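Take a look at the structure set out below.
Below is a slice of the complex: some chains, not all, each in place.
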C-alpha cells in the first residue's frame, strides 16, 4: 500500500434492515453486513465520487473484491436503521482498500467494522490493471 | 372473503434496490420483489397501523403467509428506487389478503403487482385463530 | 394455454436448506421456496431436457418469469432436505407454465406447491417470441 491512511473523505449512507436479512437468532445474518457495505458503496460511488459502477463498466472496467474482513461487535435486528460509513484507506498500484463502519441508529453504537480489498479489472481480459491517473484523482477526495 | 375490495387505505414506502438483489440477467432477481413487499409491509404495520409485527408477537400472535401471487411487468435494475404500495384487500375470519403494487421511480411505471394471503397464528399452538375484534378494527383503516 | 395438463414428465431434484434461508420464525423464509424451484429447474433443464439456460442464452434466448403463485402448506426448517418436483403444465405460443411441488424429506409431506408462467424472450430485443418448433419438441417429454 503506497499511501497513509485517514487522508481520504468518509461518506455515510443510511440503510434499514429488511425482514429477509434476519436469521434464526433473530439478528441480521452475519453475511449480510457486507451486503449493506456494498449497497452503501455503490450509492457513494455515484453520489459522492461522481463515478458510478456503471461509469466504470462503460469504460470496460470493474472492481473485484480480493479479500474482506468483518469484525462483528453488536448485531442489528428487525427494523433497525444504520449508518454505513465507508472510505478509501489506501491505494495500491492496481487496487485499493475500502474501510467501513456500521453504526446502529439512533444510538450510534458500533455494530461492525472492517475493510475490503479491491482490484481494478479490465473486463475484456479479466486481469487487474493499473488505476488510470484520472480515476485515482477523482477518487482521492 | 367477507368484505369488498378497495375500501381500505393504501400505504406507500420507498425502497432502493441493493446490489445483492441483482441476478445474472442484470435485473432484480424475481424472488426479491416479494422481499420488498414484506419490508414495506413491516414498516407500514408499525408506522401506519400502529401495531407492528413485534406487537403481534408480544400478544403471542404471528402472520403466516399461506399463498403469494406476483405478476411481473418490468424488471428493476441496479440502483433503481421504487414505491411499494400495500393495502388490505379483504378480511377472512382467520386471515386477510394484502395486495401490493411496485412502481419504479421516478417514472411511476408498474414493475409488478400481486397479493399475499395471510393467516393469523396463535404462536403457542401454531394454529390459525379468528382475528380478535380490536385488531380487526385497528387494521380496518 | 393450448394443451391439457399432466401429459409432460415430472422431474425431481433433492436440495437441502441452507442456514441463510432461515428467517426470524426459525423457518425457511417464504420467498426462498421459489429459489429452490429455480435451482431445481436449472438443474433439470440441463440434466433432463438436455438444453440448459446457457444453451438458450447461446441461441440469444432467455426465459423470463411473468407470474408466480406459491401455496404454502408446511414450513421447512434448518437442515431439512426436500424433493423439488417440476413439470411443464402447458405451452402457450410464446411461453409455458411450469408447475412445482416441494415435499419435505424423508416424510414426503407437502411443504408448498404452485406454478410459474414464463415467456421466451429474444435477448437482442427483450421481446417475447414464438417458441421455435425444435425447442418445443425437446421440452415436450
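Observations on the structure shown:
Every chain is named by a letter (A, B and C) in the order it is written, and numbering of its residues begins at 1.
What we mean here is this: contacts are C-beta pairs under 8 Å (C-beta built on N, C-alpha and C of every residue); 3 or more make two chains touch, one makes a residue touch a chain.
Note that the structure is predicted; figures quoted are calculated from it, not measured.
Shown here are 3 copies of a single protein sequence; counted across the entire complex in this file, the number of copies is 4.
Basically, only the chains that are shown with their structure count from here on.
Here the chain at the heart of the shown protein, by mean C-alpha position, is B.
In whole angstrom, the spacing between the mean C-alpha positions of subunit A and subunit C is 34. Inter-chain centre distance (subunit A to subunit B, centres taken as mean C-alpha positions): 30 Å.
Note on chain placement: the centre of subunit B and the centre of subunit C lie 24 Å apart, centres being C-alpha means.
Each of the following residues of subunit A touches two or more other chains: 19-20, 78.
By the touch criterion stated above, subunit A contacts subunit B in their complex at residues 16, 18-20, 35, 38-39, 42-43, 46, 52-54, 78-79. Taken together, the subunit C residues at the contact with subunit B in this complex read 25, 30-32, 34-35, 38, 62, 64-72, 75, 114. Residues of subunit A that touch subunit C in their complex: 19-20, 22-24, 26, 29, 31, 78.
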